[in-house]
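All protein chains of the complex are present and in place, except for one that has been dropped.
Labels run A and B following the written order; every chain starts at residue 1.
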Amino acid sequence: MALENADIEKIAILARLQVINSETNDYANSISSILSLIDQMQQVDTDGVEPLSNPHDATQRLRKDEVTCDNQREAFIAIAPATEDGLYLVPKVLD
Amino acid sequence: MTNKTLVQISKDLAAGEYSSREITQDIIADIKARDSIYNSFISLSEDLALTQADAADARLTAGTADILTGVPFAHKDLFCTQGQVTTAASKMLANFVPPYESTVGQRLLSAGAVCVGKTNMDEFAMGSSNESSFFGAVKNPWDLNAVPGGSSGGSAAAVAAGLVPAATGTDTGGSIRQPASFCNLTGIKPTYGRVSRFGIIAYASSLDQAGPMCQTAEDAAIMLNAMAGFDELDSTSVQQETPDFTADLNLPLQGLKIGLPKEFFGSGLNPQVAECIMNAVKQIEGLGAQIIDISLPNLELSIPAYYVIAPSEASSNLSRFDGVRYGYRCDQPEDLMDLYCRTRAEGFGTEVKRRIMVGTYALSEGYYDAYYLKAQRIRRLIKDDFTRALSQVDVIMGPVAPTPAFDLGSNSKDPVAMYLEDIYTLSANMAGIPAMSTPAGFVNGRPVGLQIMGNYFAEAKLLNIAHQYQQVTDWHLQIPTSKGMPVSNEEKGA
Partner (left out) sequence: MSWEIVIGLEIHVQLATKSKLFSGAKVGFGAEANTQTTLVDLGMPGALPVFNEEALRMAVTFGTAINAEVCKHSVFARKNYFYPDSPKGYQTSQMDHPIVGLGHLDIQLEDGSTKRVGVTRAHLEEDAGKSLHEDYDGMTGIDLNRSSTPLLEIVSEPDMSNAKEAVAYMRKMHAIVTTIGISDGNMAEGSMRCDANVSIRPKGQQKLGTRAELKNINSFKFIERAINVEVQRQIDILEDGGKIAQETRLYDADKNETRPMRSKEEANDYRYFPCPDLLPVEIDDAYIDAIRQSLPELPDQRSARFVDQLGLSEYDAGVLSSSRALADYFEAVVAICNDAKLSANWVTGELAKYMNQNNVEIDAAPVSAVHLGQLISRVKDDTINSKGAKTVFDELWQQAGEVDDIIDANGLKQVSDMGAIEAMIDEVIALSPKQVQQYVDAEVEKRSKMLGFFMGQVMKASKGSANPGQVNGLFKKKLDELC
């Protein structure tokens, strides 16, 4: 499947990636060729085949409802790019 | 210390030939002196390493040492290390110092191993050549014009160059086995769920698995003993008893049934590589094994299915890198959208962005069934192929990669050509079975690895075969000399 530049722009917004004009074409070409590689899958009949998401078809283990960790705010806040009063700062969020 | 095996170093430490502090200092000095050639390290953790070495020396003195106590190793820079910068070879995390340690790292530390630094890799483990690193490409110690393979290329180059005796790697589609093959190492990707993923920066959660990269099967078994085990912090960790992976190393191979899938020996395989592989297989046959022709009919589909599943999971796993809580943040964001879009555009490299976009597209509305779900169904077909084959044979053998290490820059313009290199390794990740690479010869001076794949939880069997093969061959003992090693052992003062 061949992607247009407009498709790349749409995907880039969904993925929150700024793509500048000069790159759009390259991405459109390389991703289109990846998609044609991927499209080989469509030749295979997989009707009735159960999807496999975990190799062992394992099921979820449960955790006891216990508080197992202390407040580590200082350690986490220390590595954040912008903070104040223990809060992470971001440009103004609108409701 | 160059090219001493982990076992040798462990014996030397036990015998008091040198202390952990001494060998740690030597190794760090050696890396500082020689790694500018290979670029295999992103960072060194000298202070932490010496602290760990001193603790190890205390254990050695007290007689409470383990086999790994005091032995230096390196972590692929995908493993979070407490207090030590962890970058995933990305600008996004160039200054990220985690306040926590991965479960694997914790296990190695508990065993007394000493982490000297973090090795280079493809950015976020996305690549097969180690050329997508923000910190520059890594050179193959066997041939400085060749790639070391990827994504664990720095770990492979560091061990091959004799900078460290062992390193950790991760393997999502071949990222331990292919660089091991390209650099003449023994590397094993365990069964999915055997080694905890907690604290390892995720690429594709349902495929990622960590494992060791060493010079010998015995070293790999010792490393795996420390790395493997159930972890309650990882929901996909299996509650399977962890055997002693060294216990079966010396078992004879009499009666072993080896399957050779015809799909591994098709037209895409370099004939000289094929020759190396067949020679190795014949030699193992000579040890009492039996060769059986088998088929894995859906092998080729592992490429398209992998390149849907891995980028889809990655697109979601990498959403957390948003410039808010850690890592890179763009300058002067105008608004929230600008913060996200520029942080991620500036923080990620081209291949990472490309895979994020492929995954975003594959999961987007209207395409999910045709891509992700279809790929998961194909994944089932691939698993079924292995289940069928492994009911007939004990292990499956073949090449790790279609060619020996290729030249730096030769594939970097064409992602699809690069993806096709993964044909023989992807299927083990898709099925979740263990698979390894062991040195099996050279083509024009570049190493070739034999791949051994086995049933779920059969790591000990794979290591046993590799070890027996290594007892009758010396490929794994070869060390790079002319082009890769300008400093001789004498000058280094080992």
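To be clear about the criterion, a contact is a pair of C-beta atoms (placed from the backbone, for glycine too) under 8 Å apart; a residue touches a chain by one contact, two chains touch by 3 or more.
Bear in mind that the values here come from a model prediction, so they are computed numbers and not experimental data.
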### Task
Sort by label and list the shown chains the missing chain touches.
A, B
### Query
Which listed residue, B:Ser312, B:Asn411, B:Thr438 or B:Gln468, touches the chain dropped from view?
B:Ser312
## Note on the structure
Only one of B:Asp122, B:Asp143 or B:Asp322 touches the unshown chain, namely B:Asp322
### Query
Of B:Thr69, B:Ser151 or B:Ser206, which sits in contact with the chain we cannot see?
B:Ser206
### Query
For the full complex, which residue in B:Asn145, B:Ser364, B:Ser412 or B:Gln478 touches the chain that was left out?
B:Ser364
## Note on the structure
Logged for subunit A, residues touching the omitted partner chain are 14, 16, 53-54, 58-69, 71-73, 76-77, 82, 84-95
### Query
Since one chain has been left out of the picture, which residues of subunit B touch it in the full complex?
79-80, 86, 88, 93, 96, 98, 100, 102, 197-202, 204-206, 232-236, 312-313, 315-316, 318-322, 324-326, 336, 340, 360, 363-365, 368, 372
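To be clear about the criterion, only the chains that are shown with their structure count from here on.
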### Whole-Å separation of chain centres (CA-atom averages), subunit A against subunit B
23
### Query
What part of subunit A is in contact with subunit B in the complex they form?
3, 7-8, 11-20, 27, 30-31, 33-35, 37-42, 44, 46, 49-56, 58, 60-61, 63, 72, 75-76, 78-82, 88, 90-93
### Message
Quick check on the complex: what are the subunit B residues that touch subunit A?
### Response
96-99, 192-193, 206, 232, 235-236, 238-239, 298, 300-301, 303-305, 307-308, 315, 319, 322-329, 333-342, 344-346, 348, 353-354, 356-358, 360-362, 364, 370-371, 373-381, 383, 415-416, 419, 430-433, 456
